[in-house]
Structure formats: C-alpha cells, structure tokens
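A single protein chain has been removed from this complex, and every other one stays in its place.
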Amino acid sequence: MTRIRIILIALGIAALVAAPIGQGNYIIYTLTSWLLFSISAMGLNLTLGYAGQVSLAQAGFMGIGAYVTALLTLAGVPWIAAALISITSCFAVGLLLGWPALRVQHHFLAFVTLAFNTLLFLVLRNEEEITGGSFGLVGMPRPSVFGIATDSNLNFYYFALACFLVSAFVMWWILRSPWGRAFKALRENPIRAESLGLKIRRQTLLAFAIGSAFGGLAGALQSPLVQFIEPGSFALIHSLKLLLMVVVGGAGFFFGPMLGAAVVILLPELLRFTEGYYLIIYSALVIVLMVFSPQGLIGLGQKLWNQFRPRHETRRDMKKGFQL
Amino acid sequence: MQNRVRTREEGNTMFRTLTASAATALALIAMPALAELKIGSIVELSGPGAAAGTNFRDGVRMGFEEINAAGGILGEQVAVTEYDSQTDPQVSRAMVQKAIDDGVVAITGTVFSSSTVVNMLVAKQAGIPQFTGSEAPSITAMNNPYIFRTAFGSQKGVPKMAKYMADEMGVKKVAVVWANTEFGKGGHESFLKEAEAHGFEIVADLPTEQAQTDFSADVVKLKGIEADAAFVYLTEEESARFLREARKQGVTLPLVGETTLIGHKVIELAGDAANGAMGHVGLTPDANIPAMTEMVEKFKAKFNYTPDHNAIKGYTAAYTIKCVAEMVGEADSQAIADKMHGLTLTVAECPGVLMDVSWDETGEMSRESFFVEVQDGKQVVKAILPPN
Partner (left out) sequence: MAELIQILISGLAAGSIYALAAVGFTLLWQASQTINFAQGEFVMLPAFFVLVGMGLGLPMWPAIGFALILSLLILGALFKKLVVEPMLPHGTLPLVIATIALGLLMKESVKEFYGATAQPFPAIFPQKVYQFAGASVSVQDIGNLAVSMLAIGGLQLFLNRTRTGRCMQASAQNPAVAEILGVDVKRMVMYTFLINAALATIASVLISPIYLAKFSNGETLGLVAFIAAIVGGFNQIRGALVGGLLIGVIDNLSAVYVSAEYRSAMPLILLIAIILLRPQGLLGTKEGRAV
C-alpha cells in the first residue's frame, strides 16, 4: 500500500466515525443500515466480482443469520456467540448448496440459489412454532460490548461500524492472500489458471461459502438493529436488490459494494423531489449504466479518470466479463 | 360485454393520473411555504403492499386536500409529506424516524401490520400519535399510548361476524379459506378463537398463497367437504379470483367474509361471481350514509379508481386528526394523543369520519358495522351490527 492510500483510508475511517455526530436518529439509523448492507454486499462481491458466480440467495443468507441470532439471543445466548453461530451456519449452508450446483454447469449456482431463497422464505413462514411465522420475531435485545449497552442508536452505529471495519479488513486480507490472488488469475484467464494447477471448483465453492458467511454477519446485525424480523424481509426480491447494489457500485472492485449499497439506500432520499417516481428513475439509470459502463459506477469513474490521464492502462482483468 | 364498458371508462386513467399526480406533486411542493403543521404519511408505495398502501395514501391525500381547501386545521395549512416504507419493516422504521426528525405532529400509516408492529415503537418513543391502517390484533395489545386504529382490529370484526353466523345462519360446520400472510393469519387466528367459542366444527382449513394464479385446487378442496358455510379471508384481488373460481365450479355453500370479500373493488373485479357472497363490513357506500357515498364518488373522480377500505381508512384518519386537534385547541402531539383515548367522535361534530366512532384506552376503535350480502352487483345491508 502506498502512503497516499493509507492516508486516504485513515481519512475514510475518520469520516465514518464522525458521520453520525450531531445527526438525528434517522440519519444514524440509515447509516447503520448502510453499514450492514455493505457487509452483505461485500460478501456477494466476493462470489460475484471475484469468483464470477451469481448468487441469488444473499438475502436468504442474511435471513439465516438474522433468525439464528434472533432465536439464540432471545434464548439468552450472548450476541457474539449467536453471531459466530450465524456466520458458521451460513458458511455451512453455502458449502452444501454450492457443492452440487458447481458440480454441474457454470451458471447453475444462480438457479439453485434462486430456488433456495424462495424455499427458505416458505420454511420461515410456515414453521411458525420456531420462526414465529408471518408475524415474525420481536424484541431481540441489543448487545453490550465491554459493559457498554448499544441500546442508543449512536452506540449501535459504532458497534456496527466496528463489525464493518473488521469484515472489510478480513475481506482485504482474503483478497491479498495467495488464495485470493488466484481469483484474479482465474478471472483473467481461466484456462491458464487451471493449467497452472488451480482447482477452480474448490476455489469458487469456498468463495461462495465465505461470501454467504458475510451475509450471515449482516443478518446477525439486522436482528438487533430492527428488533423485528419477518420472512418477507429476506425474500428473493431482496436478493435481487443486493445483486443490483454490487453491480451498480462495481463488481470486482473492493469499494464497489459499499458505493452500491449507499446508492440503493440513499437514493429514495436523493430523489425525494420526484415523488413516487424514484424507482422508475433508478431502474432506468441502472439500465443506462449497464449499457455504458458494465463495471458499475467505479468502472465509470475510472473510465472518466483515464480520459484525463490517457497514459494509464485500463483494467484488462475486467474485460473477460462474467458468465452466469 | 359488461366488462368492456367498465374498462373503457377506466382507460384514460393513464393520462389522467399522470396529470393528476403532477398536479398534486406541485400542490405538495407548493404547500410547505405557508404551512406550519406537518403530517407524515408513511405507507407501502412499493413492494407487495403497494396496492393497499396507495389506496391509504390517496385517502390521506384527499382528506388533507379537502381540509386545506376549507382553511386547514386551526387556521394553519397542513403539509403532508409522504414516505415510502417499501413494505419493509426495516425501512418503515427508518421512515417513521425520519418523519419524526422532520418534526411531524402526527403520523398516518403504515398499513401492513408487520411494519406497524416495528415502527410504532419509534413513534411511541417520540410521543407522536400514529393512525395506522393495520388490523392485526397485536397492535393494540402492546400498551402503546400513541397508536390509534382507523379500522377496528380483526379480533373485533371477526366476532361480530361469527356471532351472526351462529345466531342468524345457524352455522355448525365451517370451512376456512385464508391468505397465508400476516394479514390473513390475523383473521384466521381470530376466527378459530371465535369458532371455538360458538362451537363451530372446522371441517377444512385451507391456506392460500398471496398472488396465487389459480384457485382451482383450493375450490376443489372446498367442494369436497360438507359444511354450512365457508369463511373466506383473502385480500381483495385474491377474493375476486377465488369467487370466480368458486362460481365456475358451482360451489353452493354460503361464502362469508370481511370487507375484503365483498368490498366494491371485489365486486368490480369478480363481476357476477360476487353475487351471493356475504360478510361483515365496517364501512359501506351502500349503507345509506350519504357522506360515504359522496366520499367514494369524489375519490373516483379524483383518482380514477374505486377506493377500497384502505382509502377510507386514510381519509377518516385525516379528519380525525383535524377534529381532535381542533377539540384540544392546539396541534400538539401529546394533547391529541391524550384526547384520543376514550374519545367518541360523532358525524355531527366531525363529518369527515363518515360514521360515529370511538377509541378506547388501547387505541382500539369501535364503530357500528354492517352485515351485507352481494345481490346483483350491489351490497345489500342485511343487518346492522352494534359496536362492540
């Protein structure tokens, strides 16, 4: 890392710490939502942007995380233990789901995850003895960290921020590791990567499972944030929303998912003046963005940047594109 | 052929709605300049609740536009800000928070109980009265002094109907068809409780999916059982599809339900198939209440569609806020909330509520209601059920 980057990242973190100070509850709550969706989108980005697989069950994994955490914390288990169990269960489910799907053709993970997400919704709704059915679960406690309660929105924001920074660091570490670097090789040239001895299927499977585990953590945070969960919040449509977040921000870029999550969450606010039309405008913008810059907003930014600095080489690794 | 005429009437809506919504958009933007009294309308404008939410929103809009045209509340113009909850509890909580941060005096919405259950906690913390369109029993069972219903909960509506079924129809064996959503489940649970109290035997219990294309399987099951009546608790559009399929397969047993089975929207959608269905309605344009008929006509003229009960809830919520604020003499959240408990509003003192209505200490409301049967595409009132 160059010195400039370190400074920029330190500034970014400082901005995140300062962001909620003096703000109303709504802003703090929205920022917390953004952190949480960023974590989830970051996980999906690993699956999508680095391993090139489409998962349509990221909201489902958030659901698993949220329900596991809710049930455990309501039973008196401390949050941290509940969260770890949530993350592990999502990882395990990811392995179970991805293994058979990746055994066959390349794009079948998308179909299997789509079916899984819808099935999960049905189970959450129908098994009401455990999950509370369509009435959902209410009143999950917010955790205490080192004796400090996170009941106030501001404290919970810092708690979520800590989780976010840890996840971002873990993600960064994964991508920097030889194992993570292998993905870049894979993306650039799968045939060469395979000939160099990379086990593509195992790599992809692990990426999907880890990506799902990030969804689990996001869900574990959602339970105490909203203090209410119901099956509808984890339906297929929300998985599509997460997919849009990642691609709009820029799949395969480290900061892409965070940007994408910010766009999706803040957009209703920014387009408030358009009354009910914000979703129409948003969806039209996404189509236009995909036509002109399939690498999302960050890709668009880079393109513009390179216009001014023509000597810079464009990213070759993105050119291959992904296959569903 | 009847269908064709009807659709032709509605055809121009696309263009009219465009101009109409552009006009209201302008009106809403223009208002804040002179307005001081803020109301937050938090409703389901996208996601699965959009149909119900849009109705509620339009009801609220129309109510406050009329109020503003007549001089506002206590001489002040009302500025309504609309927030889209996206039918998502998490977002709805954020939106209520936002409305409160924006300084609203009262909140109208949300309609889906799964959202209301969450966001009412935020309104409670801030001490802002909230007029919800939700009907789930749990809403008023949580000791929240700031929540008020705009239609009574299913735990009040269903007993009235069950009593009618037992006393007037002599029902012993009954089948239950319900939507497997938090809405349908509320009604289903209330009905099972009443069925036990009245000694009904439940001979079939049939959950259905929201947005299900084909009701033939459900009707087949209904046909295969022997019952005196079927209790049908689905949303309007599903009710219409269900009634049509029941008609097609020649189901003869009486179908009894709530507003959502026999409301005007259902009759419009189901056509002849709605004839013979009966049920309990809180508010009906055919009950010889001129104010109600007038409201429905105005609504149709303004928004170009037939309002359902959610629109009426929104409309009466607007007038309830106006009347109560004027009774306490100030647009103060706490004063309004305090006054609401144990209050009875009569049409004489507040015509906009359309029917006499009262609220108890929990925010639950009660009102006279009707048992109606659909005959020749019209609701015919068979009995007036006293408030309970």
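When the chains are written out, they are named A and B in that same order, and each has its own residue count from 1.
Everything that follows uses one rule, which is that a contact is a pair of C-beta atoms (placed from the backbone, for glycine too) under 8 Å apart; a residue touches a chain by one contact, two chains touch by 3 or more.
Just so you know, these numbers come straight off a predicted model, no measurement behind them.
**Student:** Decide which residue listed in B:269, B:324 or B:374 touches the omitted chain of the complex.
**Tutor:** Of the candidates B:269, B:324 or B:374, B:269 is in touch with the missing chain.
**Student:** Which listed residue (B:70, B:197 or B:217) would be found touching the missing chain in the intact complex?
**Tutor:** B:217
**Student:** Of the listed residues A:28, A:41, A:54 or A:262, which contacts the missing chain in the full complex?
**Tutor:** A:54
**Student:** On subunit B, where is the contact patch with the chain that was removed from view?
**Tutor:** 3-4, 6-8, 10-14, 17-18, 21, 46, 48, 50-51, 53-55, 180, 206-209, 211-214, 216-218, 220-221, 223-224, 236-237, 240-241, 244, 248-250, 265, 268-269, 271, 304-306, 308
**Student:** Write the list of subunit A residues that the hidden chain touches.
**Tutor:** Subunit A touches the chain not shown through residues 48, 54, 100-101, 104-108, 111-112, 114-116, 118-119, 122, 125-126, 236-237, 240, 243-244, 247-248, 251, 276-277, 279-280, 282-284, 286-287, 290-291, 294, 320-324.
By our rule, only the chains that are shown with their structure count from here on.
**Student:** Determine the centre-to-centre distance between subunit A and subunit B, using the mean Cα coordinates as centres, and give it in whole Å.
**Tutor:** One centre to the other, that is 37 Å.
**Student:** Spell out the residues on subunit A that touch subunit B in their complex, using ranges where they run on.
**Tutor:** Subunit A residues touching subunit B: 24-27, 29-30, 33, 125-126, 133-136, 138, 222, 225-230, 232-233, 237, 268, 273, 275-276, 278-279.
**Student:** Going by the contact rule set out above, which residues of subunit B touch subunit A in the complex?
**Tutor:** 21, 25, 28-29, 45-48, 82, 84, 86-90, 93-94, 97-98, 100-101, 114, 117-118, 121-122, 136, 138, 180-182, 185
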